[in-house]
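For this depiction, one protein chain was excluded, whereas all remaining protein chains were kept in their positions.
Letters are used for the chains, namely A, B and C, taken in the order the chains are written, and counting of residues starts over at 1 for each.
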Amino acid sequence: MPSEVSFTLNGERVTTAVEADESLAWVLRERLGLLGTKIGCGTGDCGACTILLDGHPVCSCLLLAVKAQGRAVVTIEGLGAPGQLHPVQQAFMEHGALQCGFCGPGLLVSAAALLARDAHPSEEAVREAIAGNLCRCTGYAKIVEAILAASKDAVGEQSR
Amino acid sequence: MTTITHPAPPTVIEETPSGAVGRRVPRHDALLQVTGRVVYGDDMHAAGMLWARAVRSPHPHARIAEVDLLPALSSPGVRAIITGRDVPRNRYGFTHQDQPVLAEDCVRHVGEAVAVVAAETLRQAEEAAARVMVRYEPLPAVFDPLEAMRTDAPRLHQDTNVAEHIRIREGDVEAGFAQADAIVEEEFTTGFVEHAHLEPHAGLAIPSPDGAITIYSSVQRPFLVAGDTAKVLAMSQNRVRLIATGVGGGFGGKNEMTFEPWIALLALRTRRPVKIVFTREEEFQATTVRHPYRMRYRTGVRADGTLLARAVEIISDCGAYVSWGASTLAKASIHAAGPYAIPHVKIDGYLVYTNNPVGGAMRGFGVPQVGFAYECHTDAVAEAVTMDPIAFRLRNALRDGGHLPTGQVLERVTLAETLRQALEMAEWRREGRAS
Amino acid sequence: MRRRGRGVAWMAYPIGFTSYANPSAAFVKVNQDGSAVVWTGAADVGQGSTTALAQIAADALGIPLDRITMVTSDTLQTPMDLGSVASRVTYIAGNAIMRACAQARQILLEVAADELGIGPEGLECRDGWIMARDLPERRVPLADIARKAETGKGRPPIGAGSYNPPTTFLDPETGHGKPYNAYVYATQIAEVEVDTETGQVEVLRLTAVHDCGRAINPLLVEGQIQGGMAMGMGYALSEEMVVQDGRVLNTTFADYLVPTAMDVPPMDVGLAEVPDPTGPFGAKGVGEPSLLPTAPAIVNAIYDAVGVRLHELPVTAERVLAALRAQSPARQPGRHS
Partner (left out) sequence: MKPPRYVAPLTVAEAARVLAEEGEGAYALAGGTDLVVRMRNGTVRPTVLVDLQRIPDLAVIARQDGHLRIGAMTTIAALIGSAEVRHLTPVAAEAGAQMGAVQLRNLATVGGNLASAVPSADLAPPLLVLDAVARIAGPAAARTLPLEDLFVGPHRSALRQDEVLTAVDIPLPVAGTGAAFLKFGRRRAQVLAVVNAASWVRLQQGIIAEVRIALGAAAPTPMRARAAEDLLRGQKADPDRLDAAAVVAAQETKPISDLRASADFRRQLSRVLVRRALERAVQRADREELRHAV
């Protein structure tokens, strides 16, 4: 029988009925209508479904929705919208970081979490932070470039 | 007439003045991408939609003795089930029309679809699919293309498993070998490779009251898929509309029709929208792959490093159906000798049916296989005449006005220029090297 | 012990289908306000074709890029396109758009000719203006002409075009023919380090120089090449479906190993742009070629490092180690790191 789960989703409290074996990714997409989070494999191996759980990136396809009870969830929709983009979203656009874009929402969430805990990551740290986000199109070059650029922009903003 | 809006808003390029060519303009949909608003196949939803799920063969080769749909039809939430008998013209293919939309008498590879279920929820569709009872009578199977080429091998289609033999002849290859100071022979093999586009195949079919159908699907070739779908459904092409959704990577894996006729049939039968999303497991097991090749190279060279003759034999494991195997092999064969001026060339490509996964189109279309072989072989041949691999390449490279073994003349050949620039960028220096 | 080596590979690769007709078609209309809409059947699968085709349309019409709208890949609304395959879209759909735009432009130029008192052949469209070729100050806003064409002359500025590269089939006995109409060229270089005790290969750096004709959008071209190299690297070292009796044993990304951001090394990309007179603004293509030389360059680099020739892809650590153990102890080239 379905259980009820309540959590904070992009800053707003939501409550929904879920089955115990439903992943948060499925619940976000099919029960709550937030389609930004993508499902690429369903087994936690590709990172397309990455969301923030209490600020930490996790694969929402591996996280049973029941376990989100009382936690704070941030998805790509909560990262920034047109007009108020997160610096890393802006940088991804400018640097041509994405091609097909399917890995994008997960990658952006991973990148934002990295910059939140380390404002000046090294290239190695960037690569490590996104190692769980597979991208088949880009070879990661422009993605890494964009994340490093976003970190520099953020530094610039702080010093102003 | 059906009026349906695009899954994504029409594309507007946000940029400034003309003189657009040559500019580093970000993608037109970059803003949609970074905000998670691109609509891919799996993002398509429609009110009242059903979920489809395929029933797939666990056997590499078997006769379908019986399909019992009754237990599945009584499974909760099930609205329709189709099998091969429901497909008006159950056969398609580009060069060889050897492939059924749904297997009818016989399955020829693991993961081949036999039936498709539509139910109210994905979970119900999965449950019902597990209840479709298919009785298989296993048939002898063959997995090694060399074995499959033998006359006593189990056959997949007609009298031979060799679906195609491509020949390219230039000069007199035996005469070329006779003049050679050294002959180098090597054999290369490559394995099964998956496209691994991150977005699985996914789509949604929406029926019109007048019996027309609109299919949203994540495909690289909307017109081919719509045309083939119309053909197998025996429908007029103007009544099968296909709209490509955002495509989450393709690399050749979304070249051809897969589920489109299934969901179209189910939608027309139930008069409800029907959605399908392949699992990652289905992507690996049931969709097309890059063909494994076995390639035998034999090259004759003069002591001064001049290439004289090259014979290449390619055996392509086609899998159970030709799909793009023949055209892939043609492209591979044409380029198998590499971008070199070789007076005497003989190339034979064989496409062989096996009960392995079906080979299809994948980025490079057979040339990555032969490219691996001819460029590694080039280094080995250079070594045989104790030449530096770069000098050897430059000596034998095709130049303007030179021609491939097909006789096609090339112009504006920039091999040497790309090599020069690459060496410079890589700061290539040969000094300080052992032996 | 770790040993370093470098390897080179190059290629020639054709644009478009082998022999078979592979056309694209396009429609275009110029609106009364000087903006334009292009209909193409080509599906953007991530390579950025919609953006590149819009860039082609913008310059073919002389209309700023931000005033071009693309309608794509709908079999009811857009004209036929063979598809986003065979590295063909920029070249073939681009040529179709060039032709469609030329028709619309001709209407605009003929209407402008009356206005400016100069024959259409002496005029050009550029930056939203129609101007005399020799006398750019003799000009009129393109929007004015578009409006006049439609409302005054009753000649809406529209166009339709298609392109099919001229090819022939191969002779079945000799294989002779001209199956393609354009070729691209590239060289790639790999630098690797091999752990001689485990066989593990680390790619330290990849360099690519591609001639894709004129690069309509160098940002997208670079991205394609970088992505291709990563795919080529996976092909070389790690990607292998394990198939046993027809069954795929590794059906997850946990065991089918696509390179991660930590595996892919720094990649340097250069373009050797030689415009092709048969391509739109000299463009050809780059989608597939970007992956072709990567694997052989890596495998040749492994030989350079440790002196073993590998003949089977992927070159897994296990295969490298087996080859090293089979190697005669005398042959030990390469540089120590």
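Just so we're on the same page, a residue touches a chain if its C-beta (ideal position, glycine included) is under 8 Å from a C-beta of that chain, and two chains touch if they have at least 3 such contacts.
Every value quoted in this text rests on a predicted model; they were computed, and no experiment measured them.
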**Fill in**
Out of C:P64, C:G94, C:G246 or C:P259, the sole contact with the unshown chain comes from C:P259
**Asked** For chain A, which residues reach the chain that was dropped from this view?
**Response** 1, 3, 19-23, 42-45, 47, 50, 53, 56-59, 62-64, 66-67, 69, 110, 113, 128-129, 131-134
**Request:** Please give every residue of chain C in contact with the chain that is not shown.
**Result:** 197-198, 200, 238, 242, 249-250, 254-255, 257, 259-263, 316-318, 321-322
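Just so we're on the same page, only the chains that are shown with their structure count from here on.
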**Message:** If every chain is a node and each touching pair gets an edge, what shape is that graph: line, ring, star, complete or other?
**Reply:** complete
**Of A-B and B-C, pair with higher C-beta contact tally** = B-C
**Request:** Starting from the mean Cα coordinates of chain A and chain C, work out the distance between those two points in Å.
**Result:** 30
**CA centroid of chain B to CA centroid of chain C, Å** = 18
**Message:** Need the CA-centroid distance for the pair chain A / chain B, whole Å please.
**Reply:** 31
**Message:** By the touch rule stated above, which residues of chain C touch at least two different other chains?
**Reply:** 45-46, 48, 219-220, 228, 231, 252-253, 258
**Request:** Would you please write down the residue numbers of chain A that are in contact with two or more other chains?
**Result:** 40-41, 43, 46, 96, 99-102, 134-137
**Message:** With touch defined as at the start, can you tell me which chain C residues reach chain A in the complex?
**Reply:** 45-48, 219-220, 222-224, 226-231, 252-254, 258, 260-262, 264, 266-267
**Prompt:** How about chain C: which of its residues touch chain B in the complex?
**Reply:** 6-14, 17-20, 41, 43-46, 48, 50-51, 54-56, 58-59, 62-66, 68-76, 80-86, 126-128, 170, 172-180, 183, 185-189, 191, 205, 207-211, 214-220, 228, 231-232, 235-236, 239-241, 243, 245-248, 250-253, 256, 258, 268, 270, 272, 274, 276, 281, 287-289, 291-293, 295-297, 299-300, 303, 309-314, 332-335
**Message:** Using the touch definition from the top, list the residues of chain B that touch chain C in their complex.
**Reply:** 6, 10-29, 60-61, 109-111, 141, 143, 166-170, 186-194, 196, 214, 219-224, 226, 237-238, 240-244, 247-252, 254-255, 280-281, 283-285, 289, 327, 330-331, 333-335, 338-339, 347, 354-357, 361, 363-365, 367-368, 371-372, 374-376, 379-380, 389-390, 393, 398, 404-408, 410, 412-415, 417-419, 421-423, 425-426, 428, 432-435
